[in-house]
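Of the protein chains in this complex, all but one are displayed in their positions.
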């Protein structure tokens, strides 16, 4: 797959500065440039790399001004970052896709498998499972009984999807993630002096266009369903407890934890390691800074950070004063003494 | 499986209000009620759902008073939540269990497998392993050499149990969890300028009635054993480091981390994302709020939160004042000035 500067410029509606016949066949970061690669420059901070990158072509934001000529052929575009994403998508779409059903896969005779699928060696498809057209099921994925996958899903190695769970179309799940394990429900039994398990007979429903990272867990509900709505993106090692409902297009970074029965709105963004309590409601477009801890419900359209979360500016002020608490403490005690003196002197 | 209100009322010792011949075959949350389902109402906050739920039967706490008649048949009980748990257990116990050994399983000829087991396709049972009666080993579970499982254990897909580890009876381990990986032990070697690995030749011992969530890790000890005692319940993505001892009936929510050589007492409860330092002792019945960080040992019978953990009431007070630190800071500086003025004026 080789493309000329001219072809690329046409595809992304850019303007060539330099040799329009220069060709590339791969991508490289501008600081790791090499001949035959295309790089991009969107952050003016990195402009100095432009003058000696070895990349053959560089996508550059219209707005970036050069102090001296660049050796590479440039393609000027409105938004270099967006254009790279488009080119990467094109590149990815041209890669050959895995296909066919490996003879070492286990597919229950009671399962229903669509057209144009890939099912790798040691993949396991249980009784009554439905695999939609164009799905790719990698080695060691376990699709348990009666699971339903829509079309175009990608299930990477060592993923487990427990019985009865339902995925929409174009759902991608990375290695090691577990969909539909039992929610964490136990009740102390005074007679036996132990915990009794509360069976979790519900399921997990994952709607269209969801992508789930590696080693993430989404638990099945006690009854009914845990929901992950259309377009949600979850990073690695995220915990979604039972009976939750995650609103569409919400994005969670790695190691976030959402406790049980909580409802999260649409278009939220949570930084890494955020923790959210159970049985609460988070509105739409709530942005939470990394490591925030959320004990209670939050209204829509807020950008917050901390535990409990507050607006960023006062949070950072409070944090700065926290660092100075020892001096503040001394200052107060000194003041106290001075006031005592003044009172005596009165 | 269909049951009448009369049958259910007898089973849970309740009293029918309405049609005792009404039948149900499934469960539903009261807000998602549907014909043929049984729901429950324990929280008076949800009483309004009772008047228009489509569920056929609703379990209701004796104490809840109705303002108008409900359409569903009611079964009055002392504790609706407990009764639902009992009904769910009944329902679960009546489901057909997987059984038999799949021809695609790998079972070492040197392993010993009990009666009435289920061993799925691609399950792996190593040399010298012992699988007790009634165990269920799902596809892609890996039981390494000389592992011993008691009776009635359930090992879900993609679980790894490393060599020599020992599980008691009725232990359940959800997908992706790893039992007995090497504890994290390295020593800097001044001669080589690298870390040397300290081999971890111990094991993990998991006692009876333990349930472990998905993608949780319990490391083998350096020597001797890491212990998870009878009745412990661990949620997903929990980290239990080497040489620890987790007391019986202790419960940990998702993403908790316990560092090495720490001893945790019985009947503790830790909220999500709690972190506990190594080489310390936590007493019995210690309840820790979510995200607490515990640097030192804690005595029994305490409910704490924060880093380091303190009692909830002062913690929340301190937290509230943290939010007001900027005003406090200004107040102190203003006071300082006033005192300066007073001193001058003296």
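Per-chain numbering from 1; labels A and B assigned in written order.
Throughout what follows, a residue touches a chain if its C-beta (ideal position, glycine included) is under 8 Å from a C-beta of that chain, and two chains touch if they have at least 3 such contacts.
Computed from a prediction, not measured in an experiment: that's the story for all the values here.
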(request) Using the touch definition up top, pick the residue from A:118, A:156 or A:195 that touches the left-out chain. (result) A:156
(message) Tell me which of A:3, A:138 or A:270 is the one touching the absent chain.
(response) A:138
(message) One chain isn't shown here. Among B:39, B:73 or B:142, which residue touches it?
(response) B:142
(message) What does the interface between chain B and the hidden chain look like in terms of residue numbers?
(response) 106, 122, 124, 140, 142, 144, 158, 160, 162, 176-178, 181-182, 184, 186-187, 194-199, 201, 215, 217, 219, 222-224, 237, 239, 241, 255, 257, 259, 273, 275, 277, 293, 295, 307-308, 310, 314, 317-318, 321-322, 328, 331-332, 335, 338-339, 342, 345
(request) Extract the touching residues of chain A with respect to the undisplayed chain. (result) 27-29, 32, 81-82, 85, 88-89, 91-92, 104, 120-122, 138-140, 156-158, 174-176, 209, 211, 213-215, 231, 233, 235-237, 249, 251, 253-255, 272-273, 290-291, 319, 322-326, 328-329, 332, 335-336, 339, 342-343, 346
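Throughout what follows, only the chains that are shown with their structure count from here on.
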(request) Provide the C-alpha centroid distance between chain A and chain B, rounded to the nearest whole angstrom. (result) 25
